[in-house]
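All protein chains but one are shown in place.
Letters A and B mark the chains as written, and numbering starts fresh at 1 in each.
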Amino acid sequence: MSTSSTTTSERPAVQTAHRSRARNNGVRTLVYHTLVAGFGLVMIYPILWLFASSFKSRAEIWTNVSSLIPQEFTLMNYVNGWKGFGGITFATFYANSFFYAGVATLLTVMASAIVAYGFARIQFTGRRFWFAAMLTTLMLPVQVQIIPQYIVFSELGWINTFYPLLLPRIGGQAFFIFMIMQFIRGIPKDLDEAAEMDGCGKGSIFFRIILPQIVPAMITAAIFAFYWTWEDFLTPLIYLNAPTLYTVSLALRAFADPSGTTDWGAIFAMSSLSLAPVFVIFVLFQRFLVEGISTTGLKG
Amino acid sequence: MNEAISVSAQPASGTKPAKRRKAKYRHDNLMGYLFISPWLVAFLAFTLLPIAASLFLAFTNYDVLNPNWKWVGLQNFERMFTRDPRYIKSLQATFYYAFIAIPLRLIFALGVAMLLNTHRRGVSGYRAAYYAPSIIGGSVAVAVMWREIFGTDGLINAILGTQVAWLGNPTTAIWTLIILAVWQFGSPMLIFLAGLKQIPREFYEAASIDGANGGRQFWHITLPLLTPIIFFNLVMQLISGFMVFTQAFIITGGAPLDTTLFYALYLYQRAFVSLQMGYASAMAWVLLAIIAIMTAVVFRSSSYWVFYGSQEE
Partner (left out) sequence: MRSRLSVFAMLLLVAVLVLSACAPAAAPGAAPAAEGESTEAAAPAADSGEKIELRVAWWGSQDRHDRTIAAIEQFEALHPNIDVVYEFAGWADYWTLMTTQAAGGNLPDVMQQDYARLEEWVSRGLLSPLDDFAADGTLNFANVSESALAGGRLDGVLYAVNLGTNSMMVVIDADKLAEAGMETPSPEWTFAEFEQFATELHDKLGILGISSDLSNEQLWKNTYLSLGEWVYNEDGSALGYEDDQPFIDYLNMVKRMQDAGVAETREQILAQAGGSVETNLIVTEQAAATYFWSNQIVAMSNAAGEGRNFILVPMPRPDGGASANYLKPSQFFSLTSQAKHPQEAAMFIDFITNDIEANKVLMAERGVPISSEVRAALEPLLNTPQRLMFDYIASIESTASPIPPADVAGHANFINNVYWPLALDPFLFGQQSVEDAMRILREEGNIVLAEAVGQ
């Protein structure tokens, strides 16, 4: 702001200017919040419906469908749903899901970051070939890979364990590798080169320079990896046969049967509940997305 | 503006003796493979065999449970394109869906990400609200929910005062799925957000000092610096868009009149309902070829519009 000496007659003019700018900001904020919040409500309406339906009694679910307020509020759906199957409650399923999603996320994110650095920052023979191969693996529909993969794991004796689900994650996942690559490529090479001239190897460049700078990317990757693993059902279906090993996603799918009775209330209740952990992870981690990374090393 | 950003020291080449260059070359190769070894090992151990197997099966009439299967050469491929009207329909449905849903999703994702890239109060709440739809994913619940909303007695009809059978009408059914896809723009939005966060604030401050307003800042700072992320999102949305499966599987099952019979869904039906795994494998590889070609085109074009902070090829 320019600091010009103001005479007593000019001061009120400056003050008016301040005030009107503040009012403009106030209007802007109001408009912003109205638009964003309004649209946001539209976005979450279906979820609100799901949540509301989980509190409706069996008789009401299909007869009073569109209302968001249950006529008769009940927690029975949660009680019934939680019971799970034959004595195995959702406590078991949640434990399994947390184990699976937690370990898989850790493995995936770490491995993907490491591999991404290799592809993004190191020139080595065959780099383009392997990158193309990696991307191509994403393009083949999983449905045709299931059976050959199952046979492989069956020969290894890993059916009914978590090994087929977790071990492949040691290689990261193509989606995250590519994503982190793009973030790394957005980081100017100056710091890298400076460090190299100082005698640092690729390894320490990765850990000391790159890794701290891709934290937002890794957080995003972690959120996605957790969520996708949490709701993955195809591989758990094939490889986790004992109901005591079932994940929440599997258990939910065993609830509905068109040829018999389906407890829709329980499905809604357990589905709503299953959103909770993913949501919590998101809320916890998204704080780290708030601060940007400043490249203070670039100045000068 | 570009000059201020692309500061990179010129490597002092030309003065290195050849021996040191060769050693660096070898060292880089070693480090490169070391770093990608996790992926490489997992790929060779767990992925390569199934992929090769499916390629082989594409040329057979393997039907999973029947031991008498044989090589049939190109018969599967020939049949797909000449004697299978459902296949053509699945291609149409998939392309239609992809070319509408993908751009819409990306536009919403970027727009909302920019809106949420502020420090205003409550923005983390908004972020959660906009991401929440994506969490619902492909569960049984979302199928019921979506059918409920678009049902004949559902919410949409209640609001619009109509009685349209959105899910049963061949023209509108696919739009319910498109809207579902766009509703779930939270994932690419988050990625854009992470990308926006990575743009150093100093650039914007410097630009403000130089007198650039919001619009110019967007065009000259935000957009160029965001291109690697836009590129990534475009490629990934393209790939996943063409492989769309779960939502159609649980909500419409391909109906009505196969207008929502997406490629991957038809593939699944052929594989696990009709048990024609050979045919399904052939379909899978054709899809791979289609996606690969499109991705390659996007990659090729990237040198024209994607700008990396570091000067890479």
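In this text, a contact is a pair of C-beta atoms (placed from the backbone, for glycine too) under 8 Å apart; a residue touches a chain by one contact, two chains touch by 3 or more.
These numbers were taken from a predicted model, which means no experiment stands behind them.
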{"item": "Touch residues of subunit A, complete complex, unshown partner", "value": "58-59, 62-63, 65, 80, 83-87, 96, 99, 103, 106-107, 110, 146-147, 150-151, 154-155, 157-163, 166-167, 170, 204, 207-208, 211-212, 233-234, 237-238, 241-245, 250, 253-264, 266"}
{"item": "Sites on subunit B contacted by the missing partner chain, in the whole complex", "value": "64-68, 85-86, 89, 144, 147-148, 150-154, 165-170, 173, 252, 255-258, 261, 269, 272-276"}
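FYI, only the chains that are shown with their structure count from here on.
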{"item": "Subunit A and subunit B: spacing of chain centres that average the CA atoms, whole Å", "value": "15"}
{"item": "Subunit B to subunit A touching residues, read off their complex", "value": "6-9, 11, 28-29, 31-36, 38-43, 45-47, 49-51, 53-54, 57, 64, 115-116, 119-120, 122, 124, 126-142, 144-146, 148-149, 153-155, 158, 183, 187, 190-191, 193-195, 197-202, 225, 228-229, 231-232, 235-236, 239, 243, 245, 264, 267-268, 271-272, 277, 280-281, 284-285, 287-288, 291-292, 295, 308-312"}
{"item": "Residues of subunit A defined as touching subunit B within the complex", "value": "29, 32-33, 36-37, 40-41, 43-47, 49-50, 65-66, 111, 114-115, 117-119, 122-125, 127, 130, 133-141, 143-145, 147-149, 152, 167-172, 175, 177-179, 182-183, 185-190, 192-194, 201-203, 206, 216-217, 219-220, 223-224, 227, 231, 249, 252-253, 255-256, 264, 267-268, 271-272, 274-275, 278-279, 282-283, 286-287, 289-295, 298"}
